[in-house]
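Yeah, one chain of the complex is gone here, protein chain that is, but the others are all in their spots.
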Amino acid sequence: MIITCKKGIPETEINKIIQTIEAKGLSVHPSKGEHLTIIGIIGDTTILDEKTLEANHYIDKITKLSAPYKQVSRDFHPEDTIVDVAGIKVGGKENIVIIGGPCSIEGIEQIDRIAGQVKEAGATMLRGGAYKPRTSPYAFQGMQLEGVLAIEAASQTHKLPSVSELMDVDKVEEFEKHIDLVQIGARNMQNFSLLKAAGTMTKPILLKRGLSNTIEEWLMAAEYIMASGNKNVILCERGIRTFETYTRNTLDLSVIPIVKKKTHLPIIIDPSHATGDWELVESMSLAAIAAGADGLMIEVHDTPECAWSDGAQSLKPDTFKVVIEKGKVIAKVIGRDI
Amino acid sequence: MIITCKKGIPETEINKIIQTIEAKGLSVHPSKGEHLTIIGIIGDTTILDEKTLEANHYIDKITKLSAPYKQVSRDFHPEDTIVDVAGIKVGGKENIVIIGGPCSIEGIEQIDRIAGQVKEAGATMLRGGAYKPRTSPYAFQGMQLEGVLAIEAASQTHKLPSVSELMDVDKVEEFEKHIDLVQIGARNMQNFSLLKAAGTMTKPILLKRGLSNTIEEWLMAAEYIMASGNKNVILCERGIRTFETYTRNTLDLSVIPIVKKKTHLPIIIDPSHATGDWELVESMSLAAIAAGADGLMIEVHDTPECAWSDGAQSLKPDTFKVVIEKGKVIAKVIGRDI
Amino acid sequence: MIITCKKGIPETEINKIIQTIEAKGLSVHPSKGEHLTIIGIIGDTTILDEKTLEANHYIDKITKLSAPYKQVSRDFHPEDTIVDVAGIKVGGKENIVIIGGPCSIEGIEQIDRIAGQVKEAGATMLRGGAYKPRTSPYAFQGMQLEGVLAIEAASQTHKLPSVSELMDVDKVEEFEKHIDLVQIGARNMQNFSLLKAAGTMTKPILLKRGLSNTIEEWLMAAEYIMASGNKNVILCERGIRTFETYTRNTLDLSVIPIVKKKTHLPIIIDPSHATGDWELVESMSLAAIAAGADGLMIEVHDTPECAWSDGAQSLKPDTFKVVIEKGKVIAKVIGRDI
Partner (left out) sequence: MIITCKKGIPETEINKIIQTIEAKGLSVHPSKGEHLTIIGIIGDTTILDEKTLEANHYIDKITKLSAPYKQVSRDFHPEDTIVDVAGIKVGGKENIVIIGGPCSIEGIEQIDRIAGQVKEAGATMLRGGAYKPRTSPYAFQGMQLEGVLAIEAASQTHKLPSVSELMDVDKVEEFEKHIDLVQIGARNMQNFSLLKAAGTMTKPILLKRGLSNTIEEWLMAAEYIMASGNKNVILCERGIRTFETYTRNTLDLSVIPIVKKKTHLPIIIDPSHATGDWELVESMSLAAIAAGADGLMIEVHDTPECAWSDGAQSLKPDTFKVVIEKGKVIAKVIGRDI
């Protein structure tokens, strides 16, 4: 951490700052220049609160040099974490996972039928929403417990681990019991109570990036889960909010090499929510594989025009199969399999 | 709502779409042109799900013409809503409210002392965080129940209604009992479970705009609270996330006239979190009053450099008093008082 | 185009609006509902100025339904445009082009040496900046005419068409004479005088997307060039400005399928400027190919740490070669070659 002092800071004030920091066991290196006095701090600076330091009127700004995350960081855990989702391994050099399924679970029959279709196309996990975060209170809010039980049944019938979104702390037990990979949605990425609760679960967590969260905030959200005891976190990019209006969000594929460099956690891509348009899903899926993603999560529906939510972004099963077939060849180029 | 059809859509498909919509009791007006066929829909189109319509491959795009909110809308409630916070009226032509206090409650003595200072300076409500949404799991998370009881005591001693942030559904009862104005923070603006819970409370809600939420999404979040039964919602702008890095966020003051035009709800401004820099708070506070805000929420601390969080953005009590004094004169220009 | 009228608009005003528009030869379809009156307009609405219409105080908003571009649009030119750059074909099902070279031309010897290296690695064109748009007036501004002549010489020696950025209308003749593919940079994307001048050239134009320009504005910039007479435009995505700070810009690969759907023009990707970090270039290059790009433009330098500009984002020739080799295999998956 670097403290940049304001021009004209008195010597006594510099000494006070230095003493405060040294008292915390950190090593302090001041440098005085003609225009600028800076104070370098070496050690575990995560124990300092930079906003409180900035409140000192002699301090101009605080610059962090090391990342604020620890358990998430590759520095402290150099090998790739491989997350086991009911027998399916995610991360490292394991096979790229393909998660397919409808946006919303609409009934036992529907999720079972689509589970069969995505399995046949080559998917290795089954997604489906039982609790739906909807912008409007008047929109369909999901089948709830009935939906959770429906996807559990389909998951067992077709031997596809299930993925579904947890929205409430008081549903933790329900998801612990019935769901294999517990998703924290983009809108809840900084719902810290939910993150802490997820940290107490034994099931792995799929943590989506918030619509306007930086990579650093996203990794800090993962740190919350890990700090609460759950080490099995998979990151999921689903597009960020920008000024562009031709797509619902802007898919940020550069996070793939960045996440792999900074952390040891697996990362998967959700091209369906990112683009909001099924016509863009194939090319973004292949791009994600080429960029090194550990998996894809794609919305699939056999009759998108009748889906209860997000039909516009769903692939039909046959198109989904084409994506997987092409993806297999691309995966080989970068030393992976699907 | 307007449906723009793709070039070459067959007559039969147009008729199918028309029949589906008419079956829902809406009035349909198709117009066919050389390059474009459009279908206008008049009536309560909030019952249609545009994403499902878009899944029809003959449809190019759906354009909403009316806002998706109802209870929030001034169309359906032309008079200003005046929210009563333990006797302090907010909105309409009532006095502009000034909420002051520390970011975090640090103890009974601290919140009591600062309550006295902000009261003396002219504040009409007292803020203080007991549960803190922090980016890092290792940062101070708030004094929790102890903090809630401390602000309640200070609130009663100094006759200042209390404002504090609710982060968890399971703390609803605690806040219902001890806090006068219940804040939903920016990071929880689309935590729909929390919004629904807030909708069941009898206490008024202060709903902050999310860091990257559109005005429409913000109003839909207010709609969630109102649809669940709580009609006393005050909106609070606290800056949005942009590419600019000289300020923590970009304060969007144009929301004031927009909110007043589209809704009947009061709106207040939080210049402290928006800018993250106490040196910008005075000018942004005066600007907010000039633009027509119904209130200000400002962080005040008597020793910012020792604050447990966000000291950099806190005013000292004497500067806070100057802001209020200047604000009084500006308020008169637009026909208001403080 | 749809005109949404304000509630309570008098019949006479509706008729006035209708007459004004019909007078321009357009077909008008009004629909009146309980809450809303809308006026649909069918025909070539690009002749209407929506901002002037919006100035009518009885009008609530104007919604455009058709794109404002014509010559750029695939609707009016269904086949892919193949741009010929000194014999190298770009677009359609032609080979994916690989443009390599240094950010700045630093001398005759340097550009000649790197030209040899990129040719050997498999590049089909040579890039190099002679006029440099630099944020600081004190930074190196490029070798100018000397640089233009240096890249021309290297281009001829190594049989690689040259690509260089034009910043000034008064250099049009110089570029017409010496450069094969004339680049308009991101910061000049809406320098309309420069666009018009580029439209008078016989050389093809490489039009970069502005850092915060929408796809629609980008296509309108291409429309400027085409409307001025030059039909040979290649689009180039180089990242957009977002809140994320781990990368210089956010590479938006979803533009590839969108551009291919909306227009007939070729599109290439510049992963070097988008990311600002050579460690991200390989994965973003492969992703771009997988997503269907017609080409890549990559910065290559044999001693990046000594480059006069942007060394941090330059690949060394051997890494560049690896990218091309892997890219060839991925290209085959989507039916292309490099």
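By written order: A, B and C. Residues from 1 in each chain.
Throughout what follows, a contact is a pair of C-beta atoms (placed from the backbone, for glycine too) under 8 Å apart; a residue touches a chain by one contact, two chains touch by 3 or more.
For clarity, every value in this text was computed on a predicted model and none was experimentally measured.
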Item to complete: From the listed residues C:54, C:120, C:146 or C:337, report the one that touches the chain absent from this view.
Response: C:54
Item to complete: Out of A:16, A:29 or A:93, point to the residue that touches the absent chain in the complete complex.
Response: A:29
Worksheet item: Which one, B:194, B:222, B:288 or B:315, makes contact with the chain that was left out?
Response: B:288
Item to complete: Over the whole complex, note the residues of chain A touching the chain we left out.
Response: 2, 4, 7, 27, 29, 31-36, 38, 40, 42-43, 61, 63, 65-66, 75, 212, 241-243, 245
Item to complete: State which residues belonging to chain C touch the missing partner chain.
Response: 46-47, 49, 51-52, 54-57, 68, 133-140, 167-170, 187-188, 190-194, 196, 211-212, 217, 220, 223-224, 227-228, 241, 276, 278, 304-314
Fill in: Residues of chain B in contact with the chain not shown
212, 214-216, 240, 242-247, 250-254, 256-258, 261, 274-275, 279-280, 283-284, 286-292, 326, 329-330, 332-334
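We adopt the following convention: only the chains that are shown with their structure count from here on.
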Practice prompt. Name the chain whose C-alpha centroid is farthest from the C-alpha centroid of chain C.
Written response: B
Worksheet item: What chain sits nearest the middle when you go by CA atom centres?
Response: A
Discussion item. Quick check: what residues of chain B touch more than one other chain, meaning two or more?
Written reply: 212, 241
